[in-house]
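Here the complex is missing a single protein chain, while all its other protein chains stay put.
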Amino acid sequence: SSGEINFTGWAGYPDLAGKVFPAFEQATGIKVNFTELPDQDTMFAQAKVAIEAGGIDVIEPTIDRWGGWNSNGLLGPWDPAKLALDNYLPGLADGSAGERSRANGELFYVPSNWGTEALVANAADAKLSDVASLGDLFNPDNQVVVRPHSALAAMGRWLDAQGKLPRPWLDGYTDMDAMVQLWDIALAEAIKAKGNVVQWWSGENEANAGFTANGATLGLCWDSTGYNLRNDGYKYIAPAEGAFAWHQGFVLMKNATNIDQAHEFAKFVSTPEGSAMWATAFSSNPVGKGSSNFMNPDVSAYYNGTFDDAALAKLWWWPEQSAEFIAKRGEYADKYKAA
Amino acid sequence: MSAGIDLDNVCCDFGTFRAVDHVNVSIKPGEFFSFLGPSGCGKTTILRMISGFNEPTEGVIRIGGKDVRGQRPNQRPTALIFQNLALFPLMSIWENISFGLEVRGVDKATRRKKAEELLKLVDLPGAADKMVSQLSGGQKQRVAIARALAVEPQVMLLDEPLSALDLKLRQHMRAELRAIQKRTGVTFIYITHDQGEALAMSDRVGVMSHGRLQQVADPRDIYNNPVNGFVASFVGENNVFSGTASPDGSGFARFDTQHGPFRARMAPGVTGKNIKLYVRPEHTILSETPAGENSVAVTVGDVAFEGNFISVTTTSDTGAQLVAELRNDGSTKVPATGGKLYASFDAAAAAILPDETAV
Amino acid sequence: MSAGIDLDNVCCDFGTFRAVDHVNVSIKPGEFFSFLGPSGCGKTTILRMISGFNEPTEGVIRIGGKDVRGQRPNQRPTALIFQNLALFPLMSIWENISFGLEVRGVDKATRRKKAEELLKLVDLPGAADKMVSQLSGGQKQRVAIARALAVEPQVMLLDEPLSALDLKLRQHMRAELRAIQKRTGVTFIYITHDQGEALAMSDRVGVMSHGRLQQVADPRDIYNNPVNGFVASFVGENNVFSGTASPDGSGFARFDTQHGPFRARMAPGVTGKNIKLYVRPEHTILSETPAGENSVAVTVGDVAFEGNFISVTTTSDTGAQLVAELRNDGSTKVPATGGKLYASFDAAAAAILPDETAV
Amino acid sequence: MNKKSNLLYHLYFGAFLFYMFAPLAIMGGAAFNDNKLPSVYPWKGFTERWFVDLMNDQVMWTSLRNTILVALAVVIISLPIGTAGAILVNSIAGRVRAVLYVVMVAPILMPGAVIGISTLLFWNNVSVPPGLHLSVLGQVSYIAAFVMLLVLARLQSFDQALEEAALDLGASHAQVLRRVLLPHLSPALYAGAAIAFFQSIENFNVTLFTRGTSNTLTVYVFSKVRSGITPTINALALMLIAVTAILALVYELRRRRQAKIEAAREAEARRAEEAMAI
Partner (left out) sequence: MGDLLRRYGTGLTGTFFVLTAFWLLALVILPNITLLEASFRPYLPVTEIGGPKDVYSFDNYRKFTANPIDSNLLAIPVTMPIHTITFLNTVIYSAVVTFVTFLLSYPLAYYLAKIADPKSLPTLILLLFIPLWVSEALRAFAWYIILTLNGPLNAVLTGVGILEKPIRWQNGVFTAYDAIMIGLVYTYVLFMLFPIYGSVQSLDRNQIEAAEDLGAKWWQTHWRVILPHAKPGIASGCVMVFMLSAGSLLVPAQLGSTRSNWFTQSIQQWMLESQDWNTGAAYSFLYILLCMVVVLLVMWIFKVKLSDIAK
């Protein structure tokens, strides 16, 4: 086929425009018009305008957020017939992930790559438990750099793992009453341990500098941070409770004009080569079967060093978070910061 | 081209304060007319009304016979020299001068030439490219004059244009202005508080006080036949005596004062509470023997040298002060302080006038 | 308290331009000294050096015998009245006046009282709470005077303080200033380009031209015995003749001009390229018959009325212009324009002087 | 003024310059640091790779061009708007003035995201598609307020008599504006232009929402928060600074030479004048 596709995605990954899109165009004749945005909140805002003004076909949010998009009436369903759902690695587009990709029986989300948020530790100075744990983040001997809301979730999961919560932490993501109950506990505990937080991060630069310039010894950060610091004496460690894992993928705008091309595009990123290229561009993990052969060996080696099969099995995927949940989560983050 | 100006019952109020009060005067085309009056009497306000920056609260102003109410300053054929000059600080001297031509679209070379000519006229050759801030006070004033002349207006309004100039230059500029006025036939309305200037330059002079026009007449009349005490004492010096007048019907009157009876001119219609006798120092004669009438025995006090004349202040035995002006022409004998003399004056040189004003 | 001031070879340069050129003068404590000179001659600059706003490029300034180099204006016991007044527009009138006291920590009630007193002195009672912008030009000047008086300085420096006042007020303020000076004994240094003012008020006058001091003397000497043509013609009017002088050794000389030979005073040391004969209009006599010597046949031209005198411009047959001043004392017969008369002057009233300056 | 206190002021100015430039040294050094983090610390060795990256980054150069075009447009639009606003506020009396003033300065506070979103929605409603033109309009909405404030402060010191003098000499109102008022305002206008220009260059949020598919420098560079901003931007900033500094130097040197020539000419003219007079 031919034509073009208007794709709005993440900024800062030059390989997308430099390598992936040309390959895609060569394979399909479809040209990608790429709009780069810093975060999915901005993507949401752009989508809200585009739903009236047009101009966007496909966007790339994370799996836990597209629900809010859909409730704002932004998304249209994918046609599974035009995709190749068999291309995906097990557990990414089927199973619970598959369920979370659907609403009212229709498929709204297909994965593009995934990654983790785990412990970045100064090999020399971090005080870790025998088996590194999320609880180490709240050890007063460590100086930590975290995101407020991730820290609260880490606290919740740590307490949960120790059996210190009245009900499972995951309940909070489906039931707002449970959320308040659980997050109140997590907040209180986190505030007690707040003294060892030396910095918040929100982007790669802050996370990185938090360690190198501001002397943090431990952090809960993205894999990319660990990757960037791997040669500076920092390790990327999956905690005993399991690393946080995120999942990002493509959604189709309700008023997309290049439907077929969009499907071609999503399908391309599920092929071994395509998904490998996509994941390499993000320094993250691919979603397609057989893609490992095409990955950058450096990146692969790094991941394999952190995640053995057991660690992979324990990955904790960020659950879906409703608009109401996120608003409440923000409140808790605020209180945590203000404390 | 020149235009006449009529002020018809013109008043101007600032809030509740009446700065100009029912002024009536007709200035003829080509006339050199001066407003003379003390500080704050409303002279500047009149000029601002003529040039359009203030509107009269009452009354009508006509330029060339046409009511100019509502006409904006840039539509009126007048050029005003501001009391504070209002030179444009960010333009060079020649740009200041040629500004009026510039806004009329005259090309640069012509403007420059004209500016240089005018600079020569005001005795500032070579200053063309200086900035305003580089000039001394007097130099600035000359530039302001040149700037107003440049637009060759039908009516020139000059608000004390010479006040910061030295005497020499002032006299040069007086003559220059007068010559320009004669040559161009432009109507000049001139404001000054320098009576010498007003008298020497003007065809007619209007003397003002507290917003009211007291007398309009030619210079000689103003000086020699002032209508009231204010005009008499504002224009030139006077020795003044209080007393009661008894007119004799022949244009003279007997005037009884505490220094004795005098005789002086008294116009028929003169009435009013505050009638006084005025006689000028230059009409006051000092002599060693008493004169026939209007003679007072005095003691010489301060003798002030003022250049072309010498001013002698004397005190009568009754405590009145009399000033006599002597010519410094070499032949004059300057009296010594403390000397006993007689001061006298001619009845025709003294006038009995109502005070009328509250200065 | 008052202090004397010595200027010792003082020069002041602006870039390459020398505004004040080797000025030497000793002003005595309590003296009333005036600098008189044309616009741009450096008067203001001298005052600014004394008050400390400019430093002399060369030479020394002593106040009360003490070299004040490096002393800041607020440390010098001087008060300057600026030519542009420099009133503080954001303070009310009384705050302006009492500013000098305020910065000395005087309490408000005292300051207010003092300000009211000074306002009365300068004839502006009731203006205390007005703002500067509400005053007319002359009223502002009076406030500036009051402000300088308030700090009771040892030396008052006045830069043309009366130039915007009308004659009446100027005379009142002259007398007032003079009285204040006498009463306080403060040294006054006064700048003016009004020769009448300089002569009438000052103990001594320094006449300047192009940054150089031409003559320092008491008023009468300045007027009657000017050292050169510049002083003669800047101070008062003159009829001037060019010619060649042949001194006769007795203090007089024969002076040959194209209008015939004259005789006049000539001081022994007088030399120089540009020697001329100067005679004042008030010493020039018009008569129907020729006088014995120094007599020229003339035709009457313009007759200008100037109040207390009448200025008659005449032209000789040889084309020279001669001005005669007649007293307007009633008895004077004013010649008619076009009349044929003789102009003459006394040899003792005329002086032969070097030109010396380049005005 | 006396020399001692002048020296203090000179010292203060020097200290202030140091204060302004110290952080620049930190970020300038980063352009040569072989570290993905835009910082001199930790120092990982000298590299020119950020300059090489910069040179090869076509998008960066396009973005720079866009940025400058947008900034110029913002300057051109916000100067007249801000000046007009200042003149109105200056001449209108009473309560209206306060309301006008508040409405004018309020946009400075408005979060960029709000301006961006509202601009986008509003112009979308009147069928104006997103693009850099919308970025310009969005930016002008608050940048004009800076111009307004600067001009307002300067207007206050304007002597109205000058306007009157010009009118009296026959100038039209437009001529008065051009020849008398605007020259007086020029320091404020230059400062306003500079501030408008740099604020526009700086702008991230408004532009982010309104730009459509075009990039400006700030958006291009600072969108990369997730992956990390690299020192190429430091390299670019350093180059811009270098160009400015060189311009300043050239200007200053030329001025000094000019001044010398001028002084010589003036002295010459004066000598000639004096010679003539004598």
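For reference, chains read A, B, C and D in written order, and residue numbers begin at 1 within each chain.
The rule we apply is simple: contacts are C-beta pairs under 8 Å (C-beta built on N, C-alpha and C of every residue); 3 or more make two chains touch, one makes a residue touch a chain.
Here the structure is a predicted model, which means the values were calculated and not measured.
Considering the entire complex, the omitted chain makes contact with A, C, D. If you put the hidden chain back, the residue from A:Gly215, A:Gly233 or A:Gly305 that touches it is A:Gly215. Even with one chain removed from view, subunit A keeps its contact list with that chain: residues 39, 41-42, 44-45, 48, 68, 71-73, 194, 197-200, 202, 205-206, 209, 212-215, 323, 326-327, 330-331, 333-335, 337-339.
Residues of subunit D in contact with the chain left out of this view: 1, 5-6, 9-10, 12-13, 16-17, 19-24, 26-27, 38-42, 80-81, 84-93, 97-98, 100-115, 117-119, 121-123, 125, 137-138, 140-141, 144, 146, 149-150, 152-157, 160, 163, 172-174, 176-177, 187-188, 191, 194-195, 198, 201-202, 204-205, 217-218, 221-222, 229, 233-234, 237, 240-241, 244-245, 247-248, 251-252, 255, 259.
Listed for subunit C, the residues touching the missing chain in the whole complex are 51-53, 72-74, 78-80, 82, 84, 86-88, 90-91, 99-100, 102-104, 147-148, 150-151.
In this section, only the chains that are shown with their structure count from here on.
The distance from the centre of subunit A to the centre of subunit C, with each centre set as the mean of the Cα atoms, comes to 91 Å.
A separation of 55 Å divides the Cα centre of subunit B from that of subunit D.
The set of subunit C residues touching two or more other chains is empty.
Here subunit B touches subunit D in the complex through residues 51-53, 72-74, 78-80, 82, 84, 86-91, 99-100, 102-104, 126, 147-148, 150-151, going by the rule given at the top. Residues of subunit D touching subunit C in their complex: 2, 263, 266-267, 270, 274, 277-278. Looking at the complex, you find that subunit D touches subunit A at residues 36-39, 41-42, 113, 117, 120-121, 124, 129-130, 208-209, 212-213, 215, 220, 222-229.
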